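Excluded from the complex is one protein chain; the other protein chains are retained at their positions.
In this document, chain identifiers A and B correspond to the written order of the chains, with residue numbering beginning at 1 in each.
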Amino acid sequence: MLQKIYDWIDERIDITPIWRDIADHEVPEHVNPAHHFSAFVYCFGGLTFFVVVIQILSGMFLTMYYVPDIENAWRSVYYLQTEVAHGQIVRGMHHWGASVVIVMLLLHTLRVFFQGAYKKPRELNWIVGVLLFFTILGLGFTGYLLPWDNKAYFATEVGLNIAQDVPIIGDEIKTLLSGDEEIVGAQTLARFFAIHVFFLPAGLFALLGVHFILIRRQGISGPL
Amino acid sequence: MSEGKQPVSRRQFLNYTLTGVGGFMAAGLMVSPLRMAIDPVLQESSAAGDFTNVKLAVEDITDEPQRVDWEIEQVDGWYESKVGKSAWVYKDENGDIVALSPICKHLGCVVSWEGSDDHPDKFYCPCHDGLYYKDGMNVPGTPPTAGLDIYEHKVENGMLFLGKAQPREEA
Partner (left out) sequence: MHKGKGMKFVGDSRISSERKSNIPKDYSEYPGRTEAFWPNFLLKEWLAGSVFLVGFLSMTLAHPAPLEKMADPTAAGYIPLPDWYFLFLYELLKYDFASGPYILFGIIIIPGLAFGGLLLAPFLDNGPGRRPHQRPIAVGMMLLALTSTIWLTYKSASHVDWEQRADANKPVPPSEEVQIDKESEGYALYENNCMSCHGEDMGGTAGPALIGIDYSADEIATIAKEGIGSMPPGQFSGSDEELQKLADFIVSVNEQ
């Protein structure tokens, strides 16, 4: 039955080459922990991606309850934590995932660095990777404000004041981020929400796409 | 090795296991978010027993429908607010209190007693000229297809208390 459906679709849009192209590639012996246990260091990249998937899924569901409004943001998070079944777990997944993704990202970066895997011809992929690192730090920074509790508010205030100390354009950067020259409030929250939920994830998807395409084109770096 | 003889069955086995493990991961990931998402469906609907004093003394109720407005505390998730409600209240021939919801059963506009000069002794809905008799039943031939909802009511210390508006049983 499934085979018939597959054949029906394949006859019309010829999907076999597309997905075989994604599925078919070789995994060399030196990255396979089944053969050399020390190859588990090659897992960190994949685990980073896995946690990113967890973040995307849990984040999508969290927006069903969350409102980016200073009157109601905290209340909605509190309601989610205390009244909604499994709400605390989903928020927990997103909260801890944010930390775990940074740990995994760090380990992945260190693996690539100490193996010298960024050397020619893989310079571009390293740069894309560092940009991904910045994007994820940005997601962490903007996501921190959203629950609108004291920790969120004051940490963001500190972050914005640091931005303000940048020479020449400092004030403009701060105003751009917080939406107002002085107040960290309603406009800041709306902006951070938009950046956290739309702008940075869009950049993340694009960079991830490039990262994966480059890995497939160049293949994984050889053994040391 | 058996792979040479039966390559298909080995690959199928791997594919089935892969599907199983993938399903396990997907389930582990999605159980909590899905449970959270469907939570409103599984919430028990709040009991109908909340009656509010509408600040109308029973003795002031006449056989002429009069509009009463009151406010209830509405808890909408994390948002608590006061919401205005209104009803048309009168005593019928037997002296029983009738409290009708003003929400038109056609498309949800608000009806009013003798809201049109052309239709005395009737509830009139200005949106599509819907009409109801005094007992709240819809006038045949006008847009509404059912009678106005009736509020549950009780009397305490000579004051009128109203509860939830209930749709009338289909005759």
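Some notes on this structure:
Note that contacts are C-beta pairs under 8 Å (C-beta built on N, C-alpha and C of every residue); 3 or more make two chains touch, one makes a residue touch a chain.
Treat the numbers as computed from the prediction; the structure is a model and nothing was measured.
Shown as candidates are B:G28, B:P126 or B:P167; the residue that touches the absent chain is B:G28. If you put the missing chain back, the residues of chain A touching it would be 10-14, 16-17, 20, 23-30, 32-35, 43, 46-47, 50-51, 54, 70, 74-75, 77-78, 81-82, 88-89, 91-100, 102, 109-110, 113-120, 122-123, 126-127, 130-131, 133-134, 137, 140-141, 144, 147-155, 157-159, 162, 165-167, 184, 221, 224.
Residue-level contact of chain B with the missing chain is found at 11, 14-15, 17-18, 21-22, 24-25, 28-29, 78, 80.
The rule is simple: only the chains that are shown with their structure count from here on.
In terms of their C-alpha centroids, the spacing between chain A and chain B amounts to 41 Å. Contacts from chain A toward chain B in the complex involve residues 53-54, 57-58, 60-61, 64-65, 72, 75-76, 78-80, 83-87, 89-90, 93. Chain contact summary for the complex, chain B toward chain A: residues 29-37, 39, 42, 77-79.
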